[in-house]
Structures are given as structure tokens and as C-alpha cells.
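Note that one protein chain of the assembly has been removed; the remaining protein chains are unaltered in position.
Read from first to last, the chains carry the letters A, B and C; within each, the first residue is number 1.
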Amino acid sequence: MKGLAMLGIGKIGWIEKDAPKYGPLDALVRPIVVAPCTSDVHTVWEGAIGERTDMILGHESIGEVVEVGELVKDFKKGDKVIVPAITPDWGSINSQRGFPMHSGEALGGWKFSNFKDGCFAELFHVNEADANLAHLPDDVDPVAAVMLTDMTTTGFHAAELAEVKLGDTVCVIGIGPVGLNSVAGANMMGASHIYAVGSRPDCARVAKEYGATEIINYKQGDIVDQILSKTKGAGVDKVLIAGGNVDTFAQAIKMLKPGGAIGSVNYLGSGEFIKIPRIEWAVGMGHKRINAGLTPGGRVRMEKLASLVQTEKYDPSKLITHRFEGFEKMEEALLLMKDKPSDLIKPVVII
Amino acid sequence: MKGLAMLGIGKIGWIEKDAPKYGPLDALVRPIVVAPCTSDVHTVWEGAIGERTDMILGHESIGEVVEVGELVKDFKKGDKVIVPAITPDWGSINSQRGFPMHSGEALGGWKFSNFKDGCFAELFHVNEADANLAHLPDDVDPVAAVMLTDMTTTGFHAAELAEVKLGDTVCVIGIGPVGLNSVAGANMMGASHIYAVGSRPDCARVAKEYGATEIINYKQGDIVDQILSKTKGAGVDKVLIAGGNVDTFAQAIKMLKPGGAIGSVNYLGSGEFIKIPRIEWAVGMGHKRINAGLTPGGRVRMEKLASLVQTEKYDPSKLITHRFEGFEKMEEALLLMKDKPSDLIKPVVII
Amino acid sequence: MKGLAMLGIGKIGWIEKDAPKYGPLDALVRPIVVAPCTSDVHTVWEGAIGERTDMILGHESIGEVVEVGELVKDFKKGDKVIVPAITPDWGSINSQRGFPMHSGEALGGWKFSNFKDGCFAELFHVNEADANLAHLPDDVDPVAAVMLTDMTTTGFHAAELAEVKLGDTVCVIGIGPVGLNSVAGANMMGASHIYAVGSRPDCARVAKEYGATEIINYKQGDIVDQILSKTKGAGVDKVLIAGGNVDTFAQAIKMLKPGGAIGSVNYLGSGEFIKIPRIEWAVGMGHKRINAGLTPGGRVRMEKLASLVQTEKYDPSKLITHRFEGFEKMEEALLLMKDKPSDLIKPVVII
Partner (left out) sequence: MKGLAMLGIGKIGWIEKDAPKYGPLDALVRPIVVAPCTSDVHTVWEGAIGERTDMILGHESIGEVVEVGELVKDFKKGDKVIVPAITPDWGSINSQRGFPMHSGEALGGWKFSNFKDGCFAELFHVNEADANLAHLPDDVDPVAAVMLTDMTTTGFHAAELAEVKLGDTVCVIGIGPVGLNSVAGANMMGASHIYAVGSRPDCARVAKEYGATEIINYKQGDIVDQILSKTKGAGVDKVLIAGGNVDTFAQAIKMLKPGGAIGSVNYLGSGEFIKIPRIEWAVGMGHKRINAGLTPGGRVRMEKLASLVQTEKYDPSKLITHRFEGFEKMEEALLLMKDKPSDLIKPVVII
């Protein structure tokens, strides 16, 4: 089979591989819609997860089941499915401890385009199919649904990590596709004021549609100062980090109330330390909680997110700015993601 | 001063009283908008809280500060304020235990028209003014804001008690003014499918506007059967009880998934027992949690709710179906609440 | 193979069966220590779970691995293992929802002597061996360890369900082997006053050793009166229910503070309703939470409990009052459990 692979750091190309083997609990899936992710870009061009050779890229997809192992009960050939980016080993120690996304090891639930070949292929492998696939509901557009697999779940998780409550004032740092979903997640969990930090007009527009009450443009001054000014010095209840870098946490701490919380879903690709400013962290006494983690995945997560689309509580299609048609367009879509033109939020490839 | 009082069980009338005394932490407030509550009706005509003599009614009001005690710092004569129905003694044992609404004793935070004169008067007393009053923001309509003091906070609390999460399927039993807010609260906390149980068309319309995805009319068959049918036998993640009686809990248990939760804010005025069906409660083994309690009150709660109005995340004015103008119209409004015509959700009196 | 079975309601006997088949994730285990459980007695002589024919009994065992499926990684023939009474399907919908004990359906994680043959046999089947077996540590006595599989985990779960906190005042109703573990669990989670309700002297002695500060003998008066008298009318923060029947909940509600919680692990075998007294439940407004459920199971749970034995924080051997040696003694041990002499807490059979 054919796939678009990372040949090595800095290089991509089409390769031929055998179709993946699958075990009794697993499935083989053919992608019908895929989307490239910023982390594919980091993986290839920044070497974020280290060297990989001929590893097929891609972890966001809607697919059709092609084969299932003999112990798979709920899925069969031909089923249309949502395939989450995170596919845990559900019986693992860390899953039992409450952290399936870390099954096996930290981040061990993230397998596609990390430990194994991803979905930019004619076929790909899904472990524990009954637990990790979700049926695509008839009334959900597969193109919109591909956003659920990573962007939506990751963005929402920032709001979950920060435990956004009814009437909370929230700052969301970063309004790329993940951050936009953090805005939507905060809004859906009951935030009132949502200050969304970003500058690109298209993202700002979607942020507002998703519930942001104000856009904070970092080009117009220090964002901490802007937030403190808008909150009359009080700061915010919660900060969601969906962009920036290791230094973003210091800003978050400075704009947070005592007893507030940070929820971060940002993959920190470089820098030796995240530096928490001692004074503004109230000399370690201020109950400013720092929560950061990989999104949950798996079937139930996808079903819950899909139910929000079905009930029109949430519209992931707002994120999609560029559409490609045809299997071979994966490459162009990925390169677009790398180039990141100013009007790009998220491209998809319909196969 | 003049006030509309419960003279005894079954009897109301206008009485004259001295203006309330107030201590160093307290305030005297003049109502500018009030609303009668179903519990005023229960108090008078059903004797729900026992005999009371010449007790001024009313616990939902927006007011203007007339006097403050010498230790009050944040409020002064002339300030427009939101006065929550629940005004805890914040230093009490139960407040420190995390339950300020039960300060002193169970339900001890509910003082107006319960332990002391209420707001259907020319003046009324507010304990711990700095902690229990909230400034009415300039951009919030006082007529809409009077809903926040009880209807909104109580309705939302059902969703909080049940811990509604992103993508939960929820059934809300009862769509009077509290239940409508339970719908809104569930929706604002991220529910997807919201089944709202009720029959009155005006309520059903507002329920849909507040996020209900389907109306379940109990006149069209057993509600448990209807819910199980709509969920293909799975039941719902959460049931919010904002109406019915002691028998409603059995229905809720029957439609709940294992691991689901009930959040009830219904004042149970009669019946000896709430009966939990043993089999459907999974012989006491199913983790179907039962949480029920009085709404939180106080200043911060009101500020948070008001912020949801300010940011246009929530519109309490949808609840108001009848408006009266003039102090003396309190009586008419209360009698309307007693009569409960089919087009009534909530009346207000603008003074 | 040979096994001690329920032949039908009210009848037990030794039967011959084929060794169980096992799948790629499963294991076959030979018991080395087993214990009969009160629920075996209920199953057979009260028909608590309905009719069963030739079903091998027993769900508490320490064993030795005899065979493993080809996908099992962490266990091999000859390994000594702790086998929890509850062995979830870890990828199931309810497991992903946070309730693995309800995998498949309510109580679906309870398989032995319920849906499939139990451990009173020469061999028994364990599903998802890597996730459901735990290695027996060298420094843990297998005889003591058999208590962990059900008695300890179930008893502790009552304290978890009630969320016992440092300095809480707790009442534990029932001091059979499960209730004694609820005492131990409450004590290990930081309870101060622990009132243990029971009457048998041997149980009372162990209750004190496990941290009970006072024994409440129901033969000496109404237990609610006794608790309220001892707490000067305040009641307790938490009530753990590990005995009694459907009527026990009314007592629990009556002795609970506003904002308190019930944690129940009692299997309710009969009665149509659990009746919650409306007045003492503070007319549904008192935040007296009711949590009740089946114990968690699986590997990590067993490892955590075993670590408490290894570090001498908890001694399960106090529960064992009767020891039998030899496979065929299972019958005698089970009948002893049925007869329940006054000096019995828990018998074990060493094979």
C-alpha cells in the first residue's frame, strides 16, 4: 500500500509498504477524510519526537472499516468510523490509574505517526477497535467530524484541565485550531468573559463565533497588562494554554487569581524549563494550580463529541478553511500546514 | 413601613411594621424589582414551612441600598444591588464545611420569608452586606436580573449537583422557571441531548431556546419509557429534578445509566419518603448517585451569574411573562403565581 | 475438572466440567487459597441473582497461573497471583465512562459465580489477564491476601464513596468482614471518631483494632438516637453502610449532617424500595449525598491494596477466624459461612 511518510527529519515522500498486520482486537481502516496537524509539521521539520524513518504520517481521520480481528464485536467491514488521534490500551496500568492517554508510558496512547504508521495511507491499523473506534452518525458530516479526532478533543481538554465553571472569567492563549476549540470548550462549560489571545483576523472571527467575548492582540502590548487592565487588576479565574511556548506559563501565572488554574494542552517542543515566576505564584502559597496533559481519546470520547455536533451545540466545520479532494492531495495539504498562510485554520483532504 | 405578609396559613395581607434594625455588618435595602416565587405560594397556602404570623413575604429582589452598618465597606446608600434569596452567615460551621446555604442549620442560609421578613416591603434587612449583596452592573437590566436571585441560581444548581460534563445526555424533569434554568444550566455546562419533561407550550418554547433538544410530554406516555426509547435503552447520563414530587426520584433512577447522577433542587413539600426502586438502583451497586440541595447564594454567586448576562451567554428575561408596575401590585403578582395560568412562567413587579 | 457448584437455588454439590476455554488475552488459574463469601450464600440459598444451574461458586482467590493466552505479556505459567472478584472488560463503554465495574452492564465486572464459573474449581478462567491479575508479592502471605480480592476492596470502597476526609466523624453500619474493612478504610482515609454499629464481640474487637473509637450496639437502643446523643445532636459527617437492608438508609440519613454523605457497598437482596425520609433529608435540600456502588476491581486496585499490606499499614489477617486445608474443604467452609456461628468473621481454604 501507498502512504505519505516522514523519510527522516526534514523530509517527506510517498512510500510503499505492506498492509499492516492486525490482531484479534484490531481493525484495518481506509481513510475517507484526513487532516494534517501542526504536530505532523513539528514531527517532520523540527524533529520534535526524534528521528523516524519511513514512518507514515497523519493521525486525524474519518475512515471506513476494511478488516476486523476475530474478537471485534461492534464494528464490521464497511462501517464508517471516527478514529481518534489517541487510541489507548485500555487495560494498561496507567489506564486503570485514570490516565488512558498514558497507557504504557507517558503519551503512550498517541500511536499514529508516533510509534506506528499513521492514517496518510491506503490502510491503517487501529488497536482495540471496539474501544477506540466510534461509529460516524448518519447525521454528522465526515468532513466536519475529522476535526473531532484531535483539534476538538484537545482544545476542549484545556477547559477540562482548568475545570472551567459557570461564570468563570477565562483567558485562552492561542487561537489556532486547538485554541479555538479551547474557546469553544470554555464557552460550553459555562465561562462568561473569554479573552482570546491572538492576532489573525480569520481566527479572531471564529473565536468570537465560538464564544470569545474579546480578542487580545499581543501586538498591542503585553498580554498580562491587557488582561489585568480589562479585569481591573483582578485577573482571570482560568487560563487555557493552546499556543505559545515554555514562556507562556509565566504570563498565565501572572494573570491568574489566587485559587485559579491553568489548563494547558500545548505540546512544548523546545526549551529546557517551564519557568513559574515565584512572586506572582504567591511564593508557592497561592493555590494557582498547573494542569497540563494530552487529550483523552477512545470511543466514548468521540461519541460524546459527535453528540455535540448532532445536537448542533457545536460546529466543527468553522475550523475548516481549505478543502482538498483526492488521496494524493495529502502532500499539498501537509505542505500548506507547514507554510501556514494567514488565512489558514485547518485544511482537510477528502479521499 | 408597609409590607405584604403571610398573616397565617392560607392568609395574606398588607401590614405595617417598624423598619428592620440592622447591625454593623448589615444593610437596609429598598426593593426596586421583586418577583413572587412558587415557594411563597407553598409557604402561605400549603403551610410548607409551618405556621408564620405577620411575616413579610418575598425573597427575590433587586434593590437600592438605603442604610449600611458601620463595618460595611463595599456598599453605600444609593447603590443598586442584586439580593440573593440565600444570604449565608459566612463564618458559620457549615459554611466552613463547604455548605454556606446551611449556615446555622440545614437551609439556614434561606432567611427571607422564612426566618425573617422578606422583600415585599418598603425596606428589608440584609445580613453581612459585603458578602451577600452584589452590585448590579450598569449593563444589566434590573428586571431581568431579579431572576438571578433564585430561579437562575437554583436551576443551575441542579446541573452542578449532577456534575454535567461535555457531551452528557441529560433529562430535566420539570420546566417551570427553575427547570428551565436547569435546562439552561445543563446546556451551559456542555450537555448534548437535553430531554425536557413538561407540557405547557410556552415553557416548552423557552426550554428549546435554552438548549433542550427534545420535549418529553408526560401526557404522551410514561416518561421513563419515552426516555429509554429515545436513548435505545441506554438511559441518560444525568437527571435534573426541578419539579414533580417524592415519586419523581424513582423515575429518575429508572432512566439513569450506571454511574449516572441525579441533581435535584426540588423542594419536597409532602410525602413521607423518597422511594428509590431497589432493582433499578442496581441493588445498591450501580453508582447511581443522588445529590440534592438548596442553591448556593451570596455575593460571588450573583456576580458570576450577572457576568453571564453581561456577556450575553444567558438571557434570564425569557422567563418573564408578566410585568406589573407599582409597589402595591405585589399582591396581584403573588395571586397570579398562586393561580398559575397556563401562559405564566414568571411575573415581576417593578416598583 | 472438579468444582463446587450451585446446582440450583438451595442446592450445592461437586460437579465435573471441562477445563474452561480461554482466549488470547485470558488466563487459566489454579486456586491456592480461596474464601467463601456471604454473597455465595445469598446466591445459593436466597437465589439473590436468580436461578443458576451447575455454576461453580467462588470469587475470592489467590492462585497460580496455569495457562495464558498468546497476547498475555506480564504473566506466565507458575506465577502466583491475586485474582480480584471484579474483573472488568477494560475497553468497554462503561469502563471508559469511569465505571469499569459496570462493564457491559450494571455490575458486569462481577463475573465469577455470577456470569461464569467461579474459583471453587481445579481451574478457572480470568479475562484480560494482564489487566485483571496482580502478582502476589513475595512478602505478602497468600492466606491474608485472599481478603484483598473482595472483603478489603469492597469495605474500603464505602469510605471512598463517602469521600472520608481528615478529621471526619464517621458511622459504619455493619461490622461483618466488609464492614470491618469499611472501618479500616475510614480510618486509613483519616477519620477521627468512628462509630461502628454491631454486636458480636469478635467483630467489635477487630473493629477497635481497625480504628473504631466506639461500638454502637443496636441491642442497646435505636442507633440513630445513640449516634445523635454521642455527637450532641450534630450527627456525623459520613455514614458507611456495609450491612443491614433497605431500611438502613433511613437511619443513615437521620444521623447525617447537612452536606454529609452516605457510602454504601451493601448488596440489597430484597425489598421494593430504599426509603429516604423526606423531613430528615431536609426536604430534598440538605446536600445529604447518597453514593452506593460495587467495588472497583482489576490489577492496579489489587496492587495498591497489596502495597498497604507490604508496608504494614493494614493487616487483613485479622479477619480470618477459621482455616481449612484441602481442596475438598471448600464445601465445609461454605456451609460454615451459611451457618455463621457467632465467632466467625471469615473462613479460608488453603489448597
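A few notes on this one:
In this text, a residue touches a chain if its C-beta (ideal position, glycine included) is under 8 Å from a C-beta of that chain, and two chains touch if they have at least 3 such contacts.
Every value quoted in this text rests on a predicted model; they were computed, and no experiment measured them.
Of the listed positions B:S92, B:S199 or B:N217, the one in contact with the omitted chain in the full complex is B:S92. Touching the missing chain, out of A:I290, A:L319 or A:A333, is residue A:I290.
By the touch criterion stated above, the residues of subunit C touching the omitted chain are 156, 160, 166-169, 185, 187-194, 211, 213, 303-305, 307-308, 310-311, 313. Taking the complete complex into account, residues 94, 97-99, 101-102, 105-107, 246, 249-250, 257-259, 264-278, 281-294 of subunit A touch the chain not shown. Think of the hidden chain as still there; on subunit B it touches residues 23-25, 71, 90-93, 95-97, 100, 128, 130-132, 298-301.
As a working rule, only the chains that are shown with their structure count from here on.
Centroid to centroid, with C-alpha atoms defining each point, subunit A and subunit B lie 38 Å apart. Residue positions of subunit A with contacts to 2 or more other chains are absent.
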